[in-house]
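The complex appears here minus one protein chain, its other protein chains still in place.
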C-alpha cells in the first residue's frame, strides 16, 4: 500500500515534467533528462557540421580563383560572397518553405516561409535544421559560379543566384528530402537514396552550371578552329589546392552532419568520405599521368572533389571498400568528363559540370549498386529515375532562367570588358596592384600565357594548341 | 522481507550486465551520471567553439594583409602572431584575474592570476573557461593592429599588445562579464546586455584602434591638401576575402559558444549570426554600388564583418527577422563610417574602427531596441551607458598608452622606413621575393598604384584623387 | 491489488508523456541509455578532432609552399595531396593492422588489415578510431616532404610516401600505442609516456626527414665553400603564416582529441597546447631578434610549431605553467637547431627536422621531467629509451628506403630540372602564370634573390652570404 | 643595322609577332612596360575612394635587323599593330653599331 | 630626334613625370628595372641566414623627343630626380633615326 502511494507519487511528480535539481529525481525524470542531453548533443553536432559546410564557401572561392585569371579574382570573390549572402536571405524568405514546408502533392512545400515555424519560446529545432539546410542550398548555388567564371555580368549573376536558392534548388530538394521536416516528396516516397545530396545538391549545381556555360558560350579565345582547345591558365595553384583542402574538411560536415543527430553512424560516414576522396585523388592523378605524360595538378585536385561528390549520396549505406571503388571510379570519370566537355566546346573554367554534375550522377547510381543492404533492379531504377528527374527539372529551368536574364539585363559582359578583366569592368578594382602582371602574348590585362586575340576564333596565338587524343 | 528481495534483485541484475560497473546504479547515481554527461558535452562545445574563435586570428591576419601593401605583409603576420602569443601569456598571468577574479567593488578582479584557481585534480572548468576567454581577449587585441598597419614600430606595438590583453580589455570586461566566473561588475549589475561582446570585445578593440590611428597619424601620402583622399591599395583581394570567410566561420564559435554550454539556445544564435552577416554583406555591396557606381569588394567584405560585429551582442536575444535588420543597418553604417573617418583624415587601412568600434556600438544599442523580451527606455539607457562607459575607459587609456610609448621608445617608424616598407625595415625580410613588384608612380618599395611623395602633403601624384561626396 | 497497482502504473506512465517510447524505463535501462549518450559524445568529439587534424594537411602544404620557391609550388601541393591520399589507402590496407592489430611479441600487429575488424551492423568504434589514427599517420608522412622540398623526384617520393604510412610509422606506433586498440607494444608496457605523439608522430616524421635530406643532399647553390650558407628565400610569407595558424588550429584536435573521449581532461590539454605554442612563438622571436638583430618571421613561425610539437607528448600530464616552460624552451631550441643543421650542411628548406625531430624528442623528455604526478630516474629513463628507439628504428629504415629508391628509380631530379623548377619538370605546369617572376641574379626560373650557379659550389653570387655565428 | 623599338597594345603582340615572322624576322625581345601619352588610364575605386590610374599597360618589342630591312619591318609592325584608336603606340628606329651572337661569337648581320 | 633614357629612384617618378609635363612632354614609357652601381643594396635575413641584396630597384623612363628639346628635357629630369644622394641615377641620350605613330602612320617629329 505504502509502495503504491510512493510509486504513484513519483509517477505524478515525473509527470509534472522537466526535472529540476530541487525536485526528487525519478526513473522517468531521468529518462527525460537523458533524452534532453542527447538532444543537446544532436544540436551541437548538427550546428558544428553546419559551420564546416559553411566553410566550403571559402573552399569554392579559392578553387575558383586559383583556376582562373588574376584579372577576374575580385569578381570571383564577389560572386561567392553573394551566392552565400543573397542565398541565405532567399532561402530564409522562400526556399526553405518550398523545400520543407507542408507539401500535399509532393511537388513543393507551402509553409514555413520567413522561418515562420519558429516562435520565440518554442522548439528551436527548426532553426538548427534551417542552419544546416541553408549551407547546403548555398553550396548548390556557388557550384555554378565556377562554370560561368570570367565572362558573366555581375548583375545578371545576382538574379540567377537568387533564383537557384529560392526556387530551382528547393523544388527539387522537396522531392527528395522534404520529409526530413514537414514536407514529403514523390521521389523519396519511391525510396530514392541520396543521403547527403550527390544529386540534390551537387547534380543540381552541376546541371545549372551546364545550362549557364551553354547560354554564355566559351571565354574569348578558349577554342580555336577544328575544336582545338587553348588552355586559359589558372593564376594561382597553391590557392586552388588550399581550396580543395578546405572543401575536403567541409565535407566532414556535409556527409556525416546529414545525420543531424549525434550517433554512431557518423563514424562510417567519415571513413567512407575520406577513402573515396583519397581514391579519387590518386586515380585522377594516375589517369592524368597516363593521358598527358605528367601527373597534372588541376586534374588531381578535381579528382579529390570528384570522389567527395560521388560518395555524398552513398556515404551512409556502403562499406569502406565500396567507398574506395566509388571514389576511384569518380577520379577516372572526372578526367574524361573534363576532356569531353572541352571537346564539345563547353567552356567550364573549373570543371564544375564534370565534378558536380557528372560525378554527382555517378555517386547517386553507385548508392544503388553498392547498397550495403543489397541492391536490386528496382533500387537502381529509382536511383536512375532520381538522376533523370534532377536533370529534367534543373537543366531546362536554369536554361530558361539564363536565357531570360540574357535577353533582359544581359548575362555576358562585352568582349572589351572581358579582355580588360571583370575586376576593373564590373568592380572598378584591381586584385593585385603591387604585382607586375604578365601579358606575354596576351591582352591588355592579366593573361597568363594569354591566348586571346581581337578575333577570338583566329588561329594566331602564342601558345600553339595541340590536338587532344 | 520486501526490501531484501528488491536489493537481491538489484544485485543479481547488476551481476548480469557486462556494462555494469561495480556500483549498483540508483536513481540518484543516474541523475549524477546524466549531469556528468551534460558537463562533458558543455566542455566539448565550449572548447570546439574556442578553437573556432582562435582561427579568427588567421582571418584577421589575412584580411589585414590583403588590405595593405605587399611591402608590409611580413610585419602584419608578425603583429598578428604576437597579439595572440604574447596576449595568451599576458591574459594567463594578469588579464584573466583582473577580468574574472573576485571583485569587491565591481571595478576589477583581484584573484586567479597565473590560473591559480586551478589545482591538479580539481575541477578543470576554470581551464575550459579560460581557454574560451583568452581567444576573446586576443580578438580585441588584434583588431587594433589593422588600424595601425603600415607605419607602426614593431617594438612599440608589442608593448601596446601586452597592455591591452593584460589591462585595458580585462578591466572593462570585468564590468560587464566578471559575473560569468568569480567576479561581478557594476555594469552587469545594471542589466547591461552584451551576450557575446559587441562592446566588450569589438568596441574595446575599435576604440583602442581609434586612439592608435590618431596618435600615429595617417600613412605617408594618404591625404592630400583639402582633405583629398589618396587610396593606398590593398595588395591581395583573394587573401582578404579568404580572411572574411575564416572570420565568418570563427563567429560560429564566437557567438553560439558564448553559451559555454551545450544547449538548444545555440540554434537561434547560429541563425541570427548568419543572417546578420549575410544582410550586412548584401547591403554594404548595394550601398557601395549606389555611392561609387560599382559594387566594391572592400566595402562588401567590410559589410559582412559589420553584420557579424553588430549581431554579437544581440545574437541570443533577438528574432532572426530582427537579426536581418540589425545586420542590414550595419552594412550601411560601415560604408558611411569608413568614408567619414577618411574625411576627417583618420587613416584606418582596414576599416577596423568602423567595423568594430562603430558597428559594435550599434549592435549593443540594437540589443536593447530589438530585445525579444520587449524593450524599454531603461533597457536602452543601460545599453547606452555601457557603450559610453566603454568609450570613456578604452579611448583615453589607450590614447595615453600610445602617447607614452611614442615619447619613450617611439610608436612610428621613420618616413624612410615607411617608404622602404616595414618588412625590410623591421624584420629584414621580403614577403614575396620571387615576384616582380610594381612601383608604378610610387616609391622604392611595393606600392600598388603608389601615391606617396617625399613630401607627403604634396599635390603631385600619379593617381589623381577625386573629391568624395 | 498488485495487478491494479501495476496496471495503474502503466496507465500513468503512458499518460505521462510524449517522450515515452513503448519500453518502461528502469534504473538499469537508464544507466545503459546514459552510457550510450556518452558514447555518442565520444564519437562526435573524436571525429570532430579528426577533422581538425585532417586540416593540418592544408597547414603543412601552405607552410611548405610559403617557405620554398614559386617554381616548385605545384610540386609541393602534389606531394601533400598524395601524402594524405595514398597514405589513407596505405594505412587502410596495411598500416592500421600493423599498428593496432593483435600483437603477440609487442613488435607489430598482425590483424585488422583492410579494416577487416569492422562488420556491417557491428560496433563502428573501430571506424571512428581508424579515422582519428589515419590523420595522424598522414601527419607523420607529410612532415618529411618539407625537408625534401625543391629537389625530390615525384615518382620516388610517392614510393617513400607509401612505405612510411604502411610500414615505418605503424611499426613504431605499435610499440607505443598498440594497446589503444587490440595491440600492445613493448614500449608502452614499460610505461612510456607519449600522449599525443611528440615521438610517435613528430619525431618519426622528423627523423625520416633527416634521412631524406641526407640522402638527397642540399639544393643547388644552398651552401658555398667554407660552409657558407646561401639562403634560398621562401616565396610567400603570408601563405606560410596562414599555414601556421591552420596547424595551430589543427593541434586543438591533435592533442585534446587524443583522449578519443568527451571528458573534462580536454580542458587542460587545450590550455597546455595553446600556452606552449604561444611561449614557443614568443621565445623564438626574441631569440631571432638577439641573434640576427631583427625579429625574423621564419623563425617566429617555426617557434610556434616547435612549442606545439613539444607539448604534444606531455599535454595531458603537466601543469599549464610547465607547458609554458616546455614551449619556451622549444622556441629557443628550434632556432639553434635550424642554424645547426645549416651549419652541418643538411638542407631542410622548412626546418622540419628541427621542429618535428628535435622538438619532438625534447617534448617526450619533458613529459618525463615535468610529469604532474612527479618524476623519477626510471620515468626519464623510459622516455629516453623511447626517444632512442624511435631514432634507431626510423632513421636507418628510412635511410635504407631512400637509398633503395635512389639506386632504382632515382630520388633526385637532374640539375637542369632543379634549375628549371619541379613544377614544369615534374608536372608540366606553372603555378603563377599571370605574375611576372623575378630572376634577379638567379636561374632561368622563379628564383627569389636567386643564389644558384651553374656550378653550385662556386663562390660567385648576387647575395653575399655572411658567416653565421 | 638598326634596332626597332615598338611600343604596342599588349593584345596586339601575337599579331605583330606573326607579321614579323612572315617577313622572316624570328628573333625579338619583348618587355612589359607602362605607357603615358594621349591615351589615358582609367578610374578605379578602392574602399570608397575613387582614383585615376594614368598609365596604360603596353608591350615593348625590340628587334634588331639589317638596315635594309628596316622599312619592311616598320611597315609590318605598324600594319599589324594598328587599330586606329588612340594608344596604338609608337615605333622608334635606332642605329646599332654592332651585334654579337654570344653562342658562336658571330658578329654583324649573321649574328641576328 | 633623340631618345632619353633616365634611370631614377622609383619614388621620384611622379616628380619627374610632372616636370616633363610642365615642359610639354606628355608621352613617355616607363619600366621597372634593377640597378647596380655605387649605391649598394641592403642586408636581409631569412630563417637565420643573413645575405646581401646587391641590386636596387629603379625605374627607367624612355622619352623620345626632337633633338632641339634634348637639353631642356635632360635639364628637367636631372633637376626633378635629384636628391643629392648616391643612387640618383643616370640619363643617357641616344640618337633616333626615325619615329612612327602607329595609329596614323605619321613619322618624324609629328609622331611624338
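A, B, C, D and E label the chains in the order they appear, each numbered from 1.
Here, a residue touches a chain if its C-beta (ideal position, glycine included) is under 8 Å from a C-beta of that chain, and two chains touch if they have at least 3 such contacts.
In this text the structure is predicted, and so the values were computed from the model without any measurement.
Listed residues E:18, E:72 or E:88: the one in touch with the omitted chain is E:88.
Contact with the undisplayed chain is limited, among C:179, C:217 or C:428, to C:428.
Panel shows chain C; residues 419, 424, 427-430, 436-445, 447, 450, 452-454, 460-462 of it touch the chain omitted from the view.
Within the complete assembly, residues 67, 229-231, 233-234, 288, 291-294, 296, 298-299, 302, 335, 338-339, 342, 351, 440-441, 449, 451, 462-466, 468 of chain A touch the chain that is not shown.
Contact between chain E and the unshown chain involves residues 2, 6-8, 31, 33-38, 55, 58, 60, 70, 74, 77-78, 81-95.
Keep this in mind: only the chains that are shown with their structure count from here on.
In summary, the interface at A-D recurs among the listed pairs B-E, B-D or C-E; the equivalent pair, sharing over half of its contacts by residue number, is B-E.
Of all chains, the one whose Cα centroid sits at the greatest distance from that of chain A is E.
Taking each chain's centre as the mean of its C-alpha atoms, chain D lies 18 Å from chain E.
Per-chain CA centroids place chain B at a distance of 52 Å from chain D.
Within chain D, residues 32, 34, 43-46, 50, 55, 83 each touch two or more of the remaining chains. The set of chain B residues touching two or more other chains comprises 27, 30, 34, 37, 41, 44, 48, 233-234, 236, 292-294, 296, 298, 427-430, 432, 435-438, 440-441, 447, 449, 462. Here the chains touching each other pair up as A-B, A-C, A-D, B-C, B-D, B-E, C-E, D-E.
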